[in-house]
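Single-structure report; data block below.
Only a single protein chain was left out; the remaining protein chains are all shown in position.
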């Protein structure tokens, strides 16, 4: 059913937990559907300095959250932002078809976390002319 | 499916064949249904002195014909006449339900043979008063 | 690592004695039961002896009341569609419940497309149908009530005998899906007062792909699979002789063992439930506390999702099942749990353990340890649990 990569990330999730001093938090899914993903980001020098996740959901949901954190950690925001749910699934060697929609929301949560970060941070001073 | 008695009479039919000098011949069934029985009787002193059968039909048809000849042979006509298809089936230890109707016609053929005998024989002189 | 199988409601291994009984019918006694020669008669005899066994165990009055089918689902379909079409002139109304197996529910949905009206009775929080609700639902167009004997997910046993009195008083036929009870608890069609009853061999250590519909004498049935004259013209197709022999043998073994297995499994079940509650917080028992199948444990672990629990258990050598949508590829979690009033998120976190005759207390103790760790691990990464922790702690 699941690839080895999925099982590895499910069983040994990377970067799980809360991030106390997160610059942005994003959430996707809802408990009615059985999947909620929360992504915490810490941004330094326009890079994903730290990232973590919390997930309520099936094995695929946990694995996609976990691998997403690995995929974007250390990248520039601009680069990291390009990540899609499809890319996450591919990084895991694929997901069962019925899991592609409901459980593959980590990139959505991540994008929301970046959005929250932008909302939160003090507007940069206008550059001197 | 069939009792041992049926199989015995099927495999070793008694009194099979034509009776050259029969006093009566009776036939029941028809080839469309797959069963024809022909009974030949020879009557002496109001008794079934000899009897034989010819049968086109299934195992049950052959067995009922065969046992009928045994059941009535030697009996008085009055006694033999009482035989029914049911009695024939019982003498064989029973027949499968679907065989009770179509293949159990030996008594009918026998009754017809007796009828033919009565038609054939010269009317007895009326008793003196 | 030795696997621990705790999903006996899903299926069971075939008992070696059952395999033994089946084997000759693949090779030495392979005849077609419709054939009149020796090989055929031997096969026919095997089927008829199996039918007698099953009839006797189920308390049938006549062997012709036993119809062998290709599965429990087919038996359910045959019962419901069969009665529906046979009694179409009498009425077009069928009553069932919201927690039936899909084999019943989907069959009813199909009949709705053909002009039948179906009432889906609700259940209470324990999964019980109220006998009065059955009474109130019956109209003069009602031809059939179909209610399962015990539910496959939560194990709740319905008061079928009580419901039977109501249904029969109104001259309506009663079908019960006894797929979960056959071989698990005593089961007598006459005592239950049902006209039709379905069962499936693979739930009681028999082979997959063979079931039975009991149909009381006088119950008219329209067949589902048309063709040859097999099974009293009620189910066409060359009989699965080995499967039928296996079903009868398995039912015989199960029936003989009931006196011993029922109390033993119930004790293991209660032990397991109590231990879960004492070791893990935020747990809910689904189903009825006492009117439940001896081997059934169904619990919801809040803040975690069922499939992830199962995956984790599987990695530790344990097989169990869940009412989570994710385990079935469905969009919604278990229709049974939702009908019992569980919120979606709690339904998603349900896990079902069903104990079988070969499970031991030692196995359950091992499972409890793994389960405790699993729930803790998954809650540690759950965003829902964190939020709750402050509010209510054990």
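All chains are identified by letter, namely A, B and C, in their written order; residue positions are counted from 1 within each chain.
Rule of thumb we're sticking to: a contact is a pair of C-beta atoms (placed from the backbone, for glycine too) under 8 Å apart; a residue touches a chain by one contact, two chains touch by 3 or more.
Bear in mind the structure is a predicted one, so any value in this text is a computation, not a measurement.
S.K.: With the missing chain put back, one of B:5, B:58 or B:77 would touch it. Which one?
M.R.: Checking each option in B:5, B:58 or B:77, the one touching the absent chain turns out to be B:58.
S.K.: Looking at C:98, C:283, C:319 or C:338, which makes contact with the chain not pictured?
M.R.: Candidates C:98, C:283, C:319 or C:338; residue touching the omitted chain: C:319.
S.K.: Since one chain isn't shown, list which residues of chain C touch it in the complete complex.
M.R.: 3, 5, 7, 10-14, 16, 18-19, 22-23, 26-28, 30-32, 34-40, 69-74, 76-77, 101-104, 106-107, 109-110, 200, 202, 207-210, 224-229, 236-243, 307, 310-311, 313-314, 318-321, 327-329
S.K.: Name, in rising order, the residues on chain B that touch the hidden chain in the full complex.
M.R.: 2, 7, 10-11, 13, 16-18, 27, 31-38, 53-62, 96, 98-99, 102-103
Going forward, only the chains that are shown with their structure count from here on.
S.K.: Need the CA-centroid distance for the pair chain B / chain C, whole Å please.
M.R.: Centres of chain B and chain C (C-alpha means) sit 58 Å apart.
S.K.: With chain centres taken as the means of their Cα atoms, state the distance from chain A to chain C in Å.
M.R.: 41
S.K.: What is the distance in Å between the mean C-alpha positions of chain A and chain B?
M.R.: Once rounded, the distance between the two centres reads 95 Å.
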